[in-house]
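For this depiction, one protein chain was excluded, whereas all remaining protein chains were kept in their positions.
Presenting chain A:
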Amino acid sequence: MRHVISLLIENESGALSRVSGLFSARGYNIESLTVAPTEDASMSRMTIVTTGSDDIIEQITKQLNKLVEVVKVVDISEAAHIERELMLTKVRATGKDREEMKRMADIFRARIIDVTDTSYVIELTGNQAKLDAFISAIDPALVLETVRSGVCGVGRGDRILKV
């Protein structure tokens, strides 16, 4: 099963490698991992997308909690939550493809944020499925490069991760 784990961690050098080292040492999957400081600069928030059986997910959260610098861990996918990912796609945009690409961007409510004679950079946010859908909707031959941020997530309503 796919899980989205959010955690708060002290913003110390090496904290990221403690988390990634834990995953590789114990053979857990990481589908994506994002990290950045929070409104409190002494703390970072990390979102990890992983897969595993219930037993493995239980061990993952316990092992994460055990890391001395980890302040709090929640599996936000246990209940209603929102996931978003940002994707920047550079595509070839010449001739009739130019119009078609613009149309696709509009359909997906993406924005074109860089324009040259031959290319666009398209910015798209959404959940993973939406990003995947966009990529499969456009002609792969036109894709010059894509970069995805990995998932960040937050619980709905009263579910708040804060110290």
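Throughout what follows, contacts are C-beta pairs under 8 Å (C-beta built on N, C-alpha and C of every residue); 3 or more make two chains touch, one makes a residue touch a chain; residues count from 1.
Following the convention adopted for this analysis, contacts and distances are computed from a predicted model.
Q: Considering only the chain that is not displayed, what protein name does its UniProt record carry among "Molybdopterin-binding protein", "Cytochrome c oxidase subunit 1", "Acetolactate synthase" or "2-aminoethylphosphonate ABC transporter permease subunit"?
A: Per the UniProt record, the undisplayed chain of the complex is "Acetolactate synthase".
Q: For the full complex, which residue in A:V68, A:A141 or A:I160 touches the chain that was left out?
A: A:V68
Q: I need the residue numbers on chain A that touch the omitted chain, in ascending order.
A: 9-10, 13-14, 17-18, 21, 25, 55, 58-59, 62-63, 65-66, 68-71, 163
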